[in-house]
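Sharing a structure below in C-alpha cells format, with a few things to ask.
Apart from one protein chain that is not included, each protein chain of the complex appears where it belongs.
All chains are identified by letter, namely A and B, in their written order; residue positions are counted from 1 within each chain.
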Amino acid sequence: MSTSFLLTTVLVLPLLSAVASFTTDRQPALMRWLVFPLLGLSGLAAVWLGGQTLLQSTTETLIYSPGLPWLHWHFRLDPLAGFFLALIGIVTTAVSLFGPGYVREFEHGKQPLSVLGFFTGLFVTGMLMVVVAADAFSFMVAWELMSLTSYFLVVYQHQNAANRRAGFLYLLMAEVGALSIMLSFGVLAGFGDGFSFEAMRAAPLSLTWASIAFALGVFGFGMKAGLVPLHAWLPEAHPVAPSHVSALMSGVMLKVAVYGFIRLSFDLIGDVHWAWGVALLIIASITALFGVLYALMQHDLKRLLAYHSVENIGIIFIGLGLSMIFYGTGYPLLGTLGLVAALYHTLNHALFKSLLFLGAGAVLQRSHERDLERMGGLLKRMPWTGLFFLIGCISISALPPFNGFVSEWLTFQTALQVPNLSSGVLRAVIPIAAATLALTGALAAACFVKVYGIAFLGQARTRRVRRSSEASRGMVLAQALLAVLCLLFGIFPTAVVNALNHVTQSLTGQTLSTATAHGWLWLTPVSADAASYSAPLVFVGMLLALLAWALVFYVLRPAGRAQTRRGDTWDCGFGPLSPRMQYTSTAFTMPIRQIFAPAWRIHEEQEREMQPGLPLEPAQIRYQVHAEDITWKWFYLPIVQLLHATTRRVSRIQTGNLRHYLAYSFVTLLLLLWLIT
Amino acid sequence: MLEQLPLYEQAILTLAAMVMFTSFALLAQNRVVPMIHIFAWQGLLVAVTTALVAFDSGKHDLYLSAIMTIALKALFIPWLLHRLVKRLGIDREEHGAEHPATVLMIGAGLVIFCYYVAQPIEQLSASVTRNTIAISMAVVLLGMLMLISRGKAVAQVVGFMSLENGLFFAAVAATHGMPMVVELGVAFDVLVGAVIFGVFFFQIRDSIDSLDVDQLNRLSEQDE
Partner (left out) sequence: MNDWLLALIEMALFVALAPLFSAWVKRVKCWLQNRRAPSLLQPYRDLRRLFAKQVVLSHNASPVFRATPYIIAGATLLAAAVVPFISVNLPTAAIADVIVLAGFFALARFFQALAGMDVGTAFGGMGSSREMTISALAEPAMLMAVFTLAMVAHSTNLSTVIDYLLAQGLVLRPSLLFALLSLLLVGIAETGRIPVDNPATHLELTMIHEAMILEYSGRHLALIEWAVQLKLLIYGVLIVNIFFPWGIATHNSLHALAVAAGVVFFKLMVLGVLLAVGETVLAKMRLFRVPAFLVLALTLALIGLLSHIILEVG
C-alpha cells in the first residue's frame, strides 16, 4: 500500500464516521455498529501508518490540490508526525471501544446522538491532520477544525448553563491562541518567503525575530496545552464534555499542542537559544506545581483529572525546556535526552490520562456521580474498572515499574547533567527545578491516593454508588488496552527510546544511542556508570520478591493454623461504623491545604443547624471548601479591566452621528491612497 | 579541585558554608532565645574561619581579629542581648517572619544571585578563599532580608549584627582582613551599637508599649 493511499485512508475514515453518524437519528444502534467501528478503524490505520513511519524513519511529502490551483495542501510524514499519529491512533482506538457502551445513556437524551458522532469524527480528523500538515494554511485549517469541533463537543450538553459558559471560555481562548500561532507562522513566513514549512525552515532569522516567533508560539501552543497562567479554560472545558471526548481532549488534543510546539521550535525555527529554555523551564515548573496543587483541592473527579493534565503538561515542558538549554549551550546529546524524556512523557500521559478519564466515565455512567465525596467502595462493585483505574493511578503517580516513572526518571537524569554547563547560575537553578518536579510527583501520588482511596476503597457513601455495577464489556476492554500499554511502556523503555531516536534523528540529527547501548535490559541515558535502570529486571525482581515473601510465609507458617477469618472492623467500641465516618476528600487534603495555603484562594463555608432547645449542640454541620484559581484574580481580571478601560476610550469615536462615520471612511480612504503612492 | 587543597583549606570552605547555614537558620528561627544562640554560633564560626585563614596566609594579626570576634560576637553581644530579652520579658514571644518558607526560598534566590554577581570578582583572585566572597555577600544580604522580614526590634538587631558578620567575613575572605585600625574601629562601633540598641529597646517600649517596629508607623505625622 502506498503512503498516500494510507494517509488518505487515515484522514477519510474519521470523516466517514462523522458522516455516518447522521444515520443514527433513525437507527441509534448504528452508532455501535458503524460510527464507532469506523472511528476505531481510523485509529488503527493511524497507528499502523504512524508506527511504520516512525520505525522505518521515512520522510515523505505529499501534495494535494483540492480546488484552488495556487493553494496546494502540503502533507508531510516524518518520524515526529508518525509518533504523534500513532499516539492519536492508540487513544482513538481505545475511545472507539469505550464509546458504544458509554453513549448508550445519551440515546434517550435531549441531544441527538448524531451531533456527538459527527463532531467526534471531525475532531479526530482535525487532530490527525494537524500532525501531518506541512504548510501554515493546512495547519491552521486543521487546527481550527480541531478547536471548533471540540467546542461543539464541550457544549454538547448545552442545557446546562455552566457548560455553555465553559464552552465559550474555551472557544475564546482557543481562538486567541490560534491567532498567536498564526502570527508566529507569519513571522517565519515573512522571512522564509512562503507558507510551506519547507520555506519556513530555511528562513534566515535574526535572534530577535526568532525570539518573537518563539514567544508567540509559546503563547499560542501554551494556551492550547494549558501552561499556567493560560490554562484557565482547561479545568472548565474538559470535565463537562462527555467522558470519552474528555479522554480525547486531555489525552490527545493537549499532545497535539505539544506537537505544534516541538514542530515550531525544534524544526521550523531550528536554532534554539538557551535563554528560551530557561524561560520555558521556569514556566513549566510553575505549571507542574500549580496543576497538582489545584488538583489536590478538587473533588469533582473529572475536574481533578483536568488539573492533572495541567501538571503533566508542565512536566513535559520541563523536559523540553531542559532540552533547549542543552541544545542552546552546545550539548546536543544531553538536549536529545531532554527531548526524548519529554516525548516519552507525552506518550505516557496520553495513555494514562485517557485511561483515567475513561475510568471516570465508567464511574460516572454507572453511578451518576462525579463528586468524590459521594463515592466510595467502587472497587467491589466495579472490579475491572477499579483494577485498571488503579494502574492509571500508579502510572500517573510515577511509581516503578509503570510508564510514568520512566519518563520522570529520564527528566531527572537530564536535569542531573548540569555539571556540564559552564554557567554557574544555570547549574544552581536547574536542580531546583528538578526538586520542584520531585515535589510535584510526590503531591501527585498524594492526590491519587486520595482519588483511589475515596472513590474505590472504603464504603459507599451514597445509595446510587452502592447500587452501581461493572461497566459494559467494551468499556472495560478499552481501559484494559490502555492499562496494558501503560505497563508495557513501563517495562520496555529501551524499545520506546529506540523508536524515539528516529524522531530526534530527523529533528535535530542527534540520537541517544548511549541510552540503549547495553542491550534491551538496560536504560543508561548517559553512560552505564552515571545512571542505569533496568525496568524488566525491576519487574521480574518485584515478582521474585513477592515469591520470596510467600516462601518466608510458607516456611514460618505452622501447619494449618493460619487461616483467614472475616470480622467486623474495629469501631473503638463506639457502635457500628457508618460510611460518613470515613475521611472525605476535603479532610484528606486538609494538612496540605494548611501547608501550601497561599497557593489558593480558599472559600470556606460552614453552616450549623442547632438543636431546638440546645443552643450549643449542633444537630447538623455542613462544611464546604472551594479553592478558587488565583490566576483569575491576578491575571485574568486585570486583563478584563484593561480591556474594559480601553474599549471605553475607543467607544468615544462611536458618536452615532452619520456624517462622522462618513468622515471616518473618507479619512481612511485618503490615508490608504497616500500609503500606496 | 577541592580534593587538591590541604585539609584546613577544605575546612575553611566548609566553615563558610556553615556560616551561610546559620544565616538561613536565623531567617527561619522564630523564637528569640534560640535566635541569639544561633547568632553566637555564627560569630564563633566566623572567628574560627578567621583563625584558619590566619594560619593559611600567615598573617598573624588575623588571630587578634579572631579573638576579638569571639569575645565580642560569640560571647559579649549574645550575652547582652540575652540579658535584655530576659529583662524585657519577651523571651517567649514569637518573633518570626510571616511566611518563613517563602523567606527561605527568597534567601536561596539571593544566594544564587550573589554567586552570579560575585563570579567576575572571583576571577580576579587566586586565593583559596575567593569562592567565599559569594557566601559572605549572601550573609550580608540574608541579614538584610532578616531586617526586612521581621517586625520585632530584637530580631532586627540580630539581623543587623549578622549582616555585620557578613561584612567582616567578606573582608577576611577577600583581602585577608582589613587594617587593624579599621577593624578595631568597626568592632568598637558594633559594641557601642549593641549597647545603644539595648537602651533604645527600653525607650521604644516605654513610648509605644511594644517592640513591634511596625508600630513606629504611628510616629509618622500623616494621619491614617
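Keep in mind that, in the parts below, a contact is a pair of C-beta atoms (placed from the backbone, for glycine too) under 8 Å apart; a residue touches a chain by one contact, two chains touch by 3 or more.
Predicted, not measured: the structure shown is a model, and the values here were computed from it.
Novice: From the listed residues A:Ala29, A:Ala517, A:Met581 or A:Leu672, report the one that touches the chain absent from this view.
Specialist: Checking the options A:Ala29, A:Ala517, A:Met581 or A:Leu672, the one contacting the hidden chain is A:Met581.
Novice: Can you tell me which of A:Gln413, A:Gln479 or A:Thr508 touches the chain that was removed from the display?
Specialist: Hidden-chain contact among the options goes to A:Gln413.
Novice: Touching the absent chain: which residues on chain B qualify?
Specialist: On the chain B side, contact with the omitted chain comes from 1-3, 7, 10-11, 13-14, 16-18, 20-21, 24, 28, 100-101, 104, 108, 111-112, 115, 119, 122, 131-132, 134-135.
Novice: Can you name the residues of chain A that touch the chain not displayed here?
Specialist: 376-377, 379-380, 390, 394, 397-400, 405, 409, 412-413, 415-416, 418-419, 424, 427-428, 431-432, 434-436, 438-439, 441-443, 445-446, 448-450, 452-454, 457-459, 522, 528-534, 537-538, 541-542, 545-546, 548-550, 553, 556-558, 561-571, 577, 579, 581-583, 587-592, 594-595
Methods note: only the chains that are shown with their structure count from here on.
Novice: Mind checking the centre-to-centre distance between chain A and chain B? Centres are C-alpha means, answer in whole Å.
Specialist: Computed value for the inter-centroid distance: 48 Å.
Novice: Flag every residue of chain B that touches chain A in the complex, lowest number first.
Specialist: My answer: residues 99, 102, 108, 112, 115-116, 119.
Novice: Give the list of chain A residues in touch with chain B in this complex.
Specialist: 424-425, 428-429, 432, 598
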